[in-house]
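What you see is the complex with one protein chain gone and the rest in place.
Chain naming follows the written order as A, B and C, and within any one chain the residues start at number 1.
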Amino acid sequence: MTTRSAAVLESPPVGTSMRALVKESAAPGAAIREVPIPAPGPGEVLVRVEAASMCGTDVHIERWNEWAQENFGPPPMIFGHEMAGRIVDRGPGATRIPVGTLVAAETHIVDWTCYQCRTNRSYVCQNLRILGVHRPGSFAQYVAIPEVNAWPSEGLAPEIAALQEPLGNAVFASLVEDVAGQTAVVTGCGPIGLMSIAVLKKAGARAVYATDINPERRAMAERMGADLVLDAADDVPGTLRELTHGDGVDVVVEMSGSSAALHQGFAAVTNGGRVSLLGTHSVPATIDLSQEVIFKGIRIYGITGRRLFDTWYRASALLQEGLDLTPIITHRLPLSEYGKAFDLVASGHAGKIVLLPQEEQR
Amino acid sequence: MTTRSAAVLESPPVGTSMRALVKESAAPGAAIREVPIPAPGPGEVLVRVEAASMCGTDVHIERWNEWAQENFGPPPMIFGHEMAGRIVDRGPGATRIPVGTLVAAETHIVDWTCYQCRTNRSYVCQNLRILGVHRPGSFAQYVAIPEVNAWPSEGLAPEIAALQEPLGNAVFASLVEDVAGQTAVVTGCGPIGLMSIAVLKKAGARAVYATDINPERRAMAERMGADLVLDAADDVPGTLRELTHGDGVDVVVEMSGSSAALHQGFAAVTNGGRVSLLGTHSVPATIDLSQEVIFKGIRIYGITGRRLFDTWYRASALLQEGLDLTPIITHRLPLSEYGKAFDLVASGHAGKIVLLPQEEQR
Amino acid sequence: MTTRSAAVLESPPVGTSMRALVKESAAPGAAIREVPIPAPGPGEVLVRVEAASMCGTDVHIERWNEWAQENFGPPPMIFGHEMAGRIVDRGPGATRIPVGTLVAAETHIVDWTCYQCRTNRSYVCQNLRILGVHRPGSFAQYVAIPEVNAWPSEGLAPEIAALQEPLGNAVFASLVEDVAGQTAVVTGCGPIGLMSIAVLKKAGARAVYATDINPERRAMAERMGADLVLDAADDVPGTLRELTHGDGVDVVVEMSGSSAALHQGFAAVTNGGRVSLLGTHSVPATIDLSQEVIFKGIRIYGITGRRLFDTWYRASALLQEGLDLTPIITHRLPLSEYGKAFDLVASGHAGKIVLLPQEEQR
Partner (left out) sequence: MTTRSAAVLESPPVGTSMRALVKESAAPGAAIREVPIPAPGPGEVLVRVEAASMCGTDVHIERWNEWAQENFGPPPMIFGHEMAGRIVDRGPGATRIPVGTLVAAETHIVDWTCYQCRTNRSYVCQNLRILGVHRPGSFAQYVAIPEVNAWPSEGLAPEIAALQEPLGNAVFASLVEDVAGQTAVVTGCGPIGLMSIAVLKKAGARAVYATDINPERRAMAERMGADLVLDAADDVPGTLRELTHGDGVDVVVEMSGSSAALHQGFAAVTNGGRVSLLGTHSVPATIDLSQEVIFKGIRIYGITGRRLFDTWYRASALLQEGLDLTPIITHRLPLSEYGKAFDLVASGHAGKIVLLPQEEQR
């Protein structure tokens, strides 16, 4: 591995092969395989993965749903993208972050030259490539990422460092406008919704309400600090109107991708309020634009990714302020137990699951 | 009319009855009637109407569609709201604007005390009442309005002064974010869409495109200064992508209320761009939120009314800068020819129609 | 007092005279006098004052400094403006807030019709009149204020309700831009500076630093939750640069009116950061605009008053969230001990002093 000659001296010896979770073909399933350790290309760093958390997207890829068929790969390719680990090698031109540094990954690899990138909107880069979707991912012992995408995270536990990526989603969606002193509802208490609850509280929201149909998730929402958690099957708008003296909530953060939750959000939001949409919808939504949007004079933000890197600064700061993500992590499993992990996420009985690619080596 | 005793000395003599267009019952139709001249209540001014332009809402009321059945009245009541005229009398406490002043009307009568009004969002007041919808309107020789809703307009022709109300809609929708140097498309070239074209050009948009299915409206859009006008039946997104070197347009101002136009707008807008929705939809729209909104990272503004009174300052200023609305006015008719006016609007063969309530007196 | 006849039935009997602190002539000093209870005019409410906190402005008036000579009165007039109490009577047209309600006062009485008021900037109304400066104030057993200026505050202790007015200054200055995840320094730990510390923390600032030359105030700053309190006589910019890894702080909230603090703030703020100026300067400041402002690309906000009423909603919400102002109140005195209060404020050995106009009656 001659291209890594200079840097390798600074780092622990790296072998030539590694274990990784590979999507082998255009069909459901995945498998642990022994594959070559990637060499960091120009401007890239090689990271020894300490924690790789699982995202709904990973389940889509494993189950090979329509989205995965259209976007992933092509197989065979390693997937996974939320991760943290230590830099063990650096490609040519990657000189800024020292070998040995704990880093997390901004998983959107962007071109930095399109109209969007040059106007501070890289999260919707015209040539966006996502780690673990369009290039080999982090469900592996090692992963190569652009140095510019590596976010130094010294002082954080690797599993928390890995969660900064979805935390960034929560921060972007929740704080796209200032929330200090405002009332908010988070509809959908999956991991990113749970993070939003904590983010909104930390940023001074007056009251943060949360909804879900799943009682386990509602219990987690309470642990994350929600002022009140509602069963999404109940009259959410009515209750929220009552709690806000008839005004409605200032902010809706829609994290479920559910059409029912969306309409509850529109009904609950105050006139002239704000709705952030992050939960992705697998089927089109039917919206009464006149009554739900126009006559109410609301603003809707479609949210994807994170600001590079304003959101990372904010997310890091909130962690430093004491925002605690550990209640969201329900399972920590060695990478080899990936099957159990996918089943847990699909079952809805899990918060965040962290895979540990190095564990079998111990 | 003793309540007007003090003020009447300052103004030209006003008789006791006037002609007005009255919605007489909860059914289609309307009729010119001789009715008492209203007395201005506390804080109100009485205006002698010089020009009363017609809005699509007025047609809804005349035709008595579902919206009108739910919102108007109750009948019998005068309707009409876009107007300009001279103050001829003032009720108790209305002392700011001198009798004789030409004024237009902000047609949203708000409570000034609800959460929305006290946070600079009066256009979505919780107790909103609209002139000519919830209280007697301006298709009449005289109308009483709150002094706070009267916008002094000296120097403007009355018909242009009356058009400031819908111009305010266009200004609010178009300039809710800065447009200098941006590309924009206005979908729907009814009167407010036509105004938006001119507003966007005046505010420094780099290019303003417009779409409509109606060739007469497309011709008017060209006269209003659109850089290119497209037939909405053609491949609008494809053409706009090409014109913007693949980037898409920065701004979509949706004025049609058509679902087809909405989807063209979503397809044409650049990633991270902005969509303003003003055209009201009579049926729910089916939106692929993931593809059309979330993954594109766009912002959507529901627009109704006008900012009180930021928008009025802006609209007035744009008229002073030379923004020309006269090409939009296609017909000027005495109030008595209201039937012809409603038919023209319904037929789609008209731009803006101005009714002249005083004409028969001449 | 015939003008109060209708309303008086709803309220506890009110006598005809009251005790008040009066600035009697254009010279230093003030005196407790028995004066007629004011009658609430049209749109006004009469408030029985439960708590009247003291502001630096009140000391200027008592001491009769240059500012007071130019702005106050004319004498004889009651002064004082920060206050809370219960509505005991209502003038004609004041029908919204029930008699008996605990209210605080927005002390800026504005015309609602000038360019500033009509564009959501009432705090700089062209015809601004301040309670206790341009019209009779609240160092009295009763005060009449416009109903629109009365902020219902049920559930708060009167002394806390009274403090909402300066809290609004702190909120406006601190949160004029979003602070979640940002570092901030408050220069000057008088009462409003102390409030800012708590506001910034509550709104999610990552770290809030504070400076003062007065050790008593520095001790209070610590009690209000500052992450670190610095002696303003030390190398503040150097320390803040070090604490922020060389970047500088994101936000400076200048509350001292001291030129030295101002320059420390400019030196400490990060490039492209934000400075809010609220502390008033009695002498002109000498600023190297090129080095301190332009080449650093910073934004400076001159802050006065509060947004009507966005800031009040925010301030109320922060109190509901648990923001605690009680550590700021160092003294509670009957109105008759006003002399002691003025001396304490002038000496710098006090935080906030609350005068209790009803106390002698007990």
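Note that in this section a contact is a pair of C-beta atoms (placed from the backbone, for glycine too) under 8 Å apart; a residue touches a chain by one contact, two chains touch by 3 or more.
Everything numeric here is computed off the predicted structure, so don't read it as measured data.
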Residue among C:V59, C:A260 or C:V293 touching the omitted chain
C:V293
Residue in contact with the excluded chain [from B:H81, B:R121 or B:K202]
B:K202
Note that subunit B touches the absent chain at residues 171, 175, 177-182, 202-204, 206, 313-318, 320-321
Using the touch rule from the top, list residues of subunit A that touch the missing partner.
42, 93, 96, 113, 115, 118-120, 148, 308-310, 313
Absent-chain interface as seen on subunit C, which is shown:
115-116, 119, 121, 123-126, 246-247, 257, 262, 270-272, 277-278, 280-282, 284-290, 293-305
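The rule is short, and it goes like this: only the chains that are shown with their structure count from here on.
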If you average the CA atoms of subunit A and of subunit B, how far apart do the two points sit, in angstrom?
44
Cα centre of subunit B to Cα centre of subunit C, whole Å, reads 42
Counting only residues that touch at least 2 other chains, which ones in subunit A make the list?
none
